[in-house]
Each structure stands twice: as structure tokens, then as C-alpha cells.
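For chain A:
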Amino acid sequence: MAVALELSNVSKVFHKDKKPVRAVDGVSLSVSPGEMVTFLGPSGCGKTTILRMVAGFETPTGGAVSIDGRDVTNVPVNRRDIGFVFQNYALFPHMSVFENVAYGLRVKGTGEADIRRKVGEGLELVGLKGADKAFPNQLSGGEQQRVALARVLVLEPKVLLMDEPLSNLDAKLRIHMRTEIRRIQKQLDVTCLYVTHDQGEALTMSDRIMVMNKGKVEQIGPPRELYSDPRSLFVADFIGQANIIPGSVVAFDGTNVLVSVAGVKIGVRAVKNASFTPCAPAALVVRPENLMPSEEGMAGTVRTATFLGGRMEYEVILEGGGEVLSFDPFLPGKKTFSEGERIRLYFDPSVAVALET
Partner candidate 1 sequence: MNRVRILVAALLMVAMAGSAAFASGELNAYSIMPEKYASQVFEAFTAETGIKVNFMRFSSGEALARVVAEKNNPQVDVILGGPADTYEAGIGEGVFEAYRPAGADMIPEKFRSPDNYWTGIGIIPLVFLTNTNFLKEKGLEAPVSWNDLLDPAYKNGLQMADTRTSGTATERIYSLVKIWGEDEAFVYQKKLHKNIQMYTKSGAGGAMPIATGQAASGIFYIVDALDIQQQGYPVALTYPVEGVSYGIEGSGILKGAKNMENAKKYMDWVSSKAFAQFIVDKKINYIPTRTDVEVTNPALDLSKMKLIEVDVAWKGEKRKEYVERWINEVIK
Partner candidate 2 sequence: MNSKAPLSVPERVSPFKRDPALLPALAAVWVSLAVFVLYPVIRLFLVTFMAEGQLSFANLTAALSNWYDRQAFVNSLWLAAAVSAAGTLLGYVYAFAVTRIALPPWVKWLLGAVTILPLISPPFTSSIALTLSLGPNGILLKLLGVGNFNFYGFWGTWLSETLTYFPVAFMTLAAILSAVDPNLEDAALSLGASPGRVFRTVTLPLSIPGIANSVLLLFAGSLADFATPLVLAGHNFPVLPTQAYLQITGLYDLRGGAALSFLLLVPAMAVYVLQRFWVGKKSYVTISGKSGARSAFKSKGRLAEGLVTGVCFFVTAFILYLYSLILWGAMVKVWGVDNSLTLENFRYVFTHGRKAILDTLSVAAVATPLGGLLAVVVGYLSQRKKFFGNRAMEFFSLLNYALPGTVVGIAYIIAFNEKPLHITGTMTILVAAYMFRYSSAGIRAVIASLHQIDPSVEEASASLGASAARTFFRVTVPLVIPAVLMGMRYLFILSMTAISSTIFLVSVKWNLLTTRILECMTELQFAQACAFSVVLILLVFAATAVMAGLTRLAARRISGEGGRG
């Protein structure tokens, strides 16, 4: 049975060298039952701290955490009914895989037969059937991570909390594991909070992403919304690659805005809840894949041209100043540009969004 989870205005102040540091600053979030929410942000943005407060490893300085409608702000970790998966797996090195997975069941006082059955099922779920006699140090990183997952899942926690669980794995395994985790999460229908600094992980796995910066929430939303309609330059830049093209506001009607960029007037979508005033500076966010070489558009000079197989990547210095990135799908016979060559770049105004600066 999946449960809801709620953070109300949660703050955490640490003291470093006698000075208070607001690691988490007034974060509120409602998570629906069975939802998977990813916390994304650069290191030190407070995402892990929030997760640890939900788990109960840290006590909030202000605000409250509730799970399934019950305030758990001051409930000790071991009575919260959560499952926590650690970045470094945190397997007990002195116990076998079986004992690691059985640990929580033993705490609960589960009978020996049930333990054996559940551990077997748990290991099977993560694809480690038959590894129960091994010790953690005899397993690869990926296998250790699966044991850590199984150890949590056998307890059927109300909430699954995962702290960068894949960051110690190599790239290929990481990609495999993220679909695996998502599959299990959906299969068990468990509410899940997932911390990562890897946008690829966040985009592929989550129902919603919460982007954080310096202890505050920048934006919460489904992956596609975040990508297409970033609310801030930070989000635009942090998720995917973004060209930030400076311009100035000509007119604004509440949803669309007319922006002058290098003398050209372009009508684009305005960011939600914006209040553009004419002549104020604005920034257009255009994804590199939406900025393509063309007969018309902004003129510039190619600084570097890189062939990446599927596409060409151009770094272009614009005539009006500024530098942009353009991805052009590679097709045999299509014209490619080389370094120093003049180029024009075009984008469809409907893909751009204007932000206040």
C-alpha cells in the first residue's frame, strides 16, 4: 500500500565554524502515493539533507515531515517504516548477503521460515538468486547495490528513500540499474524519493523532479515540463544543455512576449507568472538541438566543429556577441561546417521560452 508523504516548510541549519548555514531553506513538497520524485541539484544544494530528514537521520530545524498523514518529524529512524538505500551501499561487511537481507526481518522478529522465503524472494527480485552465502566484499559494485536494495525491499517499507544509489557504478551498469529500479518501484507500487545529481537519471526515472539550488526549491514538475519550460536560468542550464540568448522585451501580453534579439523581433512563450516590462532585459532559452544551421537566422562564426556520430556539434560565436551551441543531426551528404566558417542559425520561436534576468 503506497502512502503519501508531505514536507511542510522544512528547514535545516547547520553550524559550520560557528556560523549558521541554511542547508535547507523552507522546502515544501507533497508526494502522492506510489509516486517517484527525484531531487536534483548540484552537490551541496541540500537534496541529501532533505532525504536524511525524511529518513530521520537528521532532525529539521524548522517545519515538519509527515508520512501517510502522520507527523514523523520526531519519530526515530527505526520506527518510521522507511527503506533507505545509501550511496555507498552500507552493507554490513561482517555479514553474508543472506544475513544482510535478513537483518531487518530479524529486527521485526519474523519467523525463520518466513525470513528464508522473503530473503529468497527479495534476492530474486533484484536478480541475485543464489548469492546468499557470499560476503559483500566478494560482490561487484552493482551486485552490492542490488543487495542493499533487496535488504530494504524485503521489509516492504511505506517509503523508499534512495541517496545517489548509482553514483558509484560504471556508466553502462548505471543505465541498466535505473530502469531496473524504476521497474521494481512501479511493480511494488512504493512511494519513492530519489536523490541524484545526474540529470539523465532524473529525467528517465521520475514522475516528478524537484530541482534544488542553495537549499531552495527552484522548480518542481514532470521531467518534460522541466525541460521544455524551465522556470529559471538555473533550471534551464542544469537540465540538459541550454543556449541563453540575451535580448530585450518589446511587448508582453501575459503568455507570450515579443523579444528583440540582435535586432530581430521574435515572439516566444513567456515563463509562467512572469511580469515582463518593455525594454527590460530578457533571456531566451533555446535547446541546442532546436538551434540549427539554416539559410537565415542569427549570423556567426564556427569556433569548433565536432563530429559525434549521430550529430555535428557546433560552437558558434554570434556576431552580436555571445556564444551558442548547435546540434545538427548528421545525414550523409548533408553540408557540414568547419572551424572558422560563417554560419547562420535558426530556431522555431515555438520551442523557445523567455525568462526574466
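Just so we're on the same page, a contact is a pair of C-beta atoms (placed from the backbone, for glycine too) under 8 Å apart; a residue touches a chain by one contact, two chains touch by 3 or more; residues count from 1.
These made the cut because all candidates are chains of the complex that A comes from, given by their letters.
A quick note: this is a predicted structure, and the numbers were derived from the prediction, not measured.
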Task: Touch-positive candidate for chain A in this complex, from 1 or 2 - done: 2
Task: Contact set on chain A toward candidate 2 in their complex - done: 6, 8-9, 55-57, 59-60, 63-64, 66, 69-71, 73-74, 76-84, 86-94, 103-104, 107-108, 135-137, 139, 144, 148, 151-152, 155, 161
